[in-house]
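Of the protein chains in this complex, all but one are displayed in their positions.
Then we have chain A:
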Amino acid sequence: MFVELNELLNASPERPEQGKLTLLRDTKTDGSFLVHHFLSFYLKAGCKVCFVALLQSFSHYNIIAQKLGVSLTAAKEQGQLVFLEGLKSCFDVLFGEEQHVGQPNPLQFISEDGSNLKTMYEFVRTSLMASGSDSWKCPVLLVDDLSVLLSLGVRPVAVLDFIHYCRVAVCSQLKGNIVVLVHSNDDSEDEENELVVNSLCHQSNLILWAEGLATGFCKDVHGQLKIIQKGSSELKAERNLLRIYQYKIQDKNVTFFARGMSAAVL
C-alpha cells in the first residue's frame, strides 16, 4: 500500500472502513497501481480478500505485492486470499469437458451467452462467507477489471446485476467492502462500457479516477488522480468532496503531490 495515498484517503490498515463500494477508474493511462494498493492494504489490515483477477496472471500480482510488503502465496495458504485467475482457466472453460460434478466454474459465462454472471456471484459469496474458524476482519471483494467482462460477451445489464448482488451480499450482509476497476474514456465509442461506468459512479461511495495529463506525456508526473468522496448522507444532500492530486509512480511506491508541486519543478 502507498502510505501517501492512505493519508490522502484518511484510511489506515488498523481500522478499515466497512460497507463501502470503491470505484477505481482510469482514463488514458493505467490505473492498475490502485488495484495493487488496495490489495496490499486490505491484506495488511487482516481482511479476507476475494480477488477476481481477470487481466493478469498470479505471478504478476505476487511480485508487485512483494515489493509492497505482502506475500500473496502466504495469504493464499492461510486462507486469507481467494484468488480467481481468469487467464489460467479460460481455455479449459471454453474447450474443456463439461463438468457436472462439484461446483460450476465461476468463469462459465465465457462459454455461455453472457446473460448472467450467477456462477461468479455464487463463487464470490461462498468464498467470502465467514466460516467458523476464520479470524479475519471484514470481507473484501476486489475485481480487476470489470471492462474485460464486457469484452468477453457479458451484457452490461448482467455486469450491473452482478455488482448489485455483490453489494447486497458483501456490503450490507457481510459488512464488507468492494473495490472494482473500470476503464473509461471521455470520447469513447464503447457505449456499453460507458453505461456500466456511469452507473457505478452513481452507486459508489468513493471514486479514485486516474487520468493521463491533458498536455501529454511527462516523465516526472505520470498522471493526475481525482478523489471523489460521496456525501455521507444522501438525505442531507451533502456535496461530493472532490480533490485532485498528481502522482508519480516509482518502483515500490507512488508519490502524490498537489498540482504543479512535482519534485522536478520545485
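One rule holds in what follows: a residue touches a chain if its C-beta (ideal position, glycine included) is under 8 Å from a C-beta of that chain, and two chains touch if they have at least 3 such contacts; residues count from 1.
To be clear about the criterion, contacts and distances are computed from a predicted model.
Remark: of the listed names "Protein YIF1", "Dynein regulatory complex subunit 5", "Elongator complex protein 4" or "GPI ethanolamine phosphate transferase 3, catalytic subunit", the one matching the undisplayed chain in UniProt is "Elongator complex protein 4". Contact with the chain not shown here comes from a single listed residue; of A:Val3, A:Leu152, A:Val168 or A:Met261, that residue is A:Leu152.
Considering the full assembly, A:Lys219 is the residue among A:Arg15, A:His202, A:Lys219 or A:Arg239 that touches the omitted chain.
Chain A meets the missing chain through residues 28-30, 32-33, 36, 57, 59-60, 63-64, 67, 86-91, 94-95, 110-114, 147-148, 150-153, 183, 185, 188-193, 212-219, 222-223, 249-252, 254.
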